[in-house]
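The complex appears here minus one protein chain, its other protein chains still in place.
The first chain written gets the first letter, and so on, giving A and B; residue counts start at 1 in each chain.
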Amino acid sequence: MTNKALRRWAQGVAVLCAATLGLTACGSSGGSDGGSGSGDTKAGASGVQSALAKGGSITVWAWEPTLKQVVTDFRAKYPKVKVKLVNAGTGNDQYTALQNAVQAGKGVPDVAQIEYYALSQFALGKSVTDLGQFGAKDLQKTYSPGPWNSVNINGGIYGLPMDSGPMALFYNKKVFDQYKIAVPTTWDQYLDAARKLHKANPKAYITSDTGDAGMTTSLIWQAGGKPYSVDGTKVSVNFGSDPGTSAYTKVWQQLISEHLLAPVPGWSDQWYKGLADGTIATLATGAWMPANFTTGVASASGDWRAAPLPQWQAGQNASAENGGSSLAVMKASTNKELAYAFVQYANQGAGVQTRIKGGAFPATTADLDSQAFLDTTFPYFGGQQANKIFSDSAKNVLSGWSYLPYQVYANSIFNDTVGKAYVSNTPLTSGLNAWQTASVKYGKDQGFSVG
Amino acid sequence: MTTEVLASAVEPSRSGPYAVPRPSRPARRHSVDRPRRSVTLTVLTSLVVIYTLVPLAWLFINATKTQPRLLNSFGLWFSGHFALWDNIRETFTYNDHIFVRWLLNTLLYVALGAGGATFLAVLGGYGLAKFDFPGRRGVFAVVIGAVAVPPTALAVPTFLMFSRMGLTNTPWAVVIPSLISPFGLYLMWVFASEAIPDELLEAARVDGSGEIRTFFRVCLPLLAPGIVTVLLFTMVTTWNNYFLPLIMIKNPDWYPLTLGLNAWNAQAATAGGQPVFNLVITGSLLTIVPLIAAFLLLQRYWQTGLSAGSVKQ
Partner (left out) sequence: MAAISPPNAAGRAEPPGRRRAYATGRRRWIGWGFVAPFLLVFALVFLAPIGYSVYLSLFRDRLIGGNSFVGLDNYRQAFHDHEFWSGLGRVGLFLAVQVPIMLGIALLVALALDSGRLHGRNFFRISIFLPYAVPAVVATLMWGFMYGNRFGLVASLNEHLGLSLPDPLSPHLVLASIGNIVTWEFTGYNMLIFYSALHVIPRSLYEAAEIDGAGQFRIVRSVKLPAIRGALVIATIFSIIGSFQLFNEPSILKSLAPNAITTYFTPNLYTFALSFSGQQQNYAAAVAIVMAVVTMIVAYVVQLRGMRKEA
């Protein structure tokens, strides 16, 4: 009897196991490796049109809130196409998920939102499609130089710019008026303003900073620095003897040493509070910020204004990009034409206007130069026509900047290295040096030739 | 092991740390069974309770505030505007009722995961306790050893494995790993050893009952309090599961509540994102209420279970 019982047991267990393994409920589409298309752009472009006519379904991974409306409009226009919009995490979280999916060969979406600094990593890993085959090369004039440079990697176009982040200075006018501080036009004046503010009100700070890789690299960019140089798989990292970096550290070290920066991490509860109650008086960031002001700092509406980013040298007119993302078509997608059709609609076609209305800051020159855009008044900024400032900034973005092909990783260890300068007596230059060393080590580990 | 110690403790020793002089003292007024209530002890223990409850009080108080008021009111007191019901309603309806979906997901994972884990632990614990088979101790050592392996070591390999099997982004990716509860196995092992007398098993066997029938008819009822305890513990673990779903589930439709709350929290940190800290806090409150209710409702079973186990010959 026992043997029978055991056999029954074994059968039961086997059934259980089989049932467990057999039950699958696949979430996203995506599939095995599709081959890359041929180089014939005409064929590619018409392929897109016929794909739209035929219909199908695609999955889009993006966290950009304005895309929801774009998807709705797209589906209304092309009822045969099913678009599934999934928020698979913000920034790094989504890149991790993307890389995992690519490695597993399963679950890769057709379209993914990838920020400019991260795109080269995916291009290098050959997991995003070169959109040149669909005619994207002709779109250079459509976009402002900063974003276009970021998607134009090694001759290929690996994504279409979705928004951009030319930098500007947002300042709390109420606070500035209260303490009679003039709007700074150079970073040295900014330093003086910081001192004046903090002396008058020890609880207030000119801005908050606990170490942010994006802001640091953007400011070094604005100062003309070129610490990264990338040539295929030859990479070099040099903060030590880079003049732009020295200009940045000269000013920023003083801000840190004199405790003029609020020790509040960005995007936290406390940070929103600080922006609302005036204890964080300025923000130097990308032109996409107004939407966040409106939703997150509603109580300070009317207190803030926009101004051009302070210059490193008086009389100059340099700017840089901070943030901004593109939409890329993943190589593993089985529906590349349809995916490109969506990307084109969202970033070049009617989707652009929809997103601008939703609060996104465009990357398209036509919109950046259009009178309607420039004349838009911002109730949040007291009716200021802030787009004029942003548009100017976009035109003045310095060229020649590169990110590392593994910038995602490099940014993730920024606080481990440079962060020390914010919480101890380590000088900023030593922190940057440590970051440089760690970045070089990683590059070598990954097979790059790092100089 | 426990029984050996107990056996040796019954005889009062006349030497060592517990040496007692032969003549006995008169019995105390307050016996061990009905000791005098101590106020000092109560006060000291109350301090621990205060430490325990303050953060929960914070959670409740701040769940009554709206998002703007969260930012400008004192943390440990109300903000004058009682918005708890609004917050609850908004939590449930925000983003197309995604919170309800997350709640249902969590219930699914808990039912399958905790239920399955308890079932496997009961079977396994019973087998380890009542059958003297070779490799028995080895089994337990291997299980404990495997627990020592960091989950981050297992995360990517498990993810890759499950990807090939097509299980990622499905409930199974979360449920299957939840089926192993080493602590549940240990609890059931101990409980089964002590709660099921061998002679009962012998009697059943002699009467011709098969092992499985014996297990279900005779042993399960005896094991009931232990089963409830293991069920409760595994329910908590699966309800609060965070790291595993973080790796396995990328589709917000399949998030459990923990991931969902984290996503809402991170939502504030994106360009154009909308901070919804008030929903995060209210959602957190709603997340812990079912578990607490379960504990309160099932505590009767513990008490029965524990006191039943304490009656020994």
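By definition in this document, a residue touches a chain if its C-beta (ideal position, glycine included) is under 8 Å from a C-beta of that chain, and two chains touch if they have at least 3 such contacts.
Given the structure is predicted, the values throughout are model-derived calculations rather than measurements.
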| item | value |
| --- | --- |
| Identified contact with the non-displayed chain, of B:Leu107, B:Ala155 or B:Ala224 | B:Ala155 |
| Residue among A:Ala200, A:Ala298 or A:Val423 that touches the chain left out of view | A:Val423 |
| Residues belonging to subunit B that touch the chain removed from view | 1-6, 9-10, 12, 17-18, 20, 24-25, 27-28, 31-39, 41-42, 44-46, 48-49, 51-53, 55-56, 58-59, 62, 71, 74-76, 119-121, 123-124, 126-134, 136, 139, 143-158, 160-161, 176-177, 179-180, 183, 185-186, 189-190, 193-194, 197-199, 202-203, 205-206, 211, 215, 229, 236, 239-240, 242-243, 257-258, 261-262, 265, 269, 280-281, 284, 287-288, 291-292, 295-296, 299, 302, 306-307, 309-310, 312 |
| Sites on subunit A contacted by the missing partner chain, in the whole complex | 2, 5-6, 9-10, 13, 16-17, 92, 96, 99-100, 124-125, 210-211, 233, 262, 264-265, 267-270, 273-274, 279, 405-406, 408-409, 412-413, 415-416, 419-420, 422-424, 442, 445-448 |
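Note that only the chains that are shown with their structure count from here on.
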| item | value |
| --- | --- |
| Intercentroid distance (Cα basis), subunit B paired with subunit A, Å | 41 |
| Residues of subunit B defined as touching subunit A within the complex | 68, 70-72, 156, 159-160, 163-172, 176, 210-212, 247, 250-254, 263, 266-275, 277 |
| Of subunit A, residues touching subunit B in the complex | 1-2, 5, 8-9, 20-21, 23-28, 63-66, 86-91, 93, 97, 100-101, 103-107, 163, 165, 266-267, 269, 272-273, 276-277, 286, 288-289, 291-292, 295-296, 298-299, 323, 358-360 |
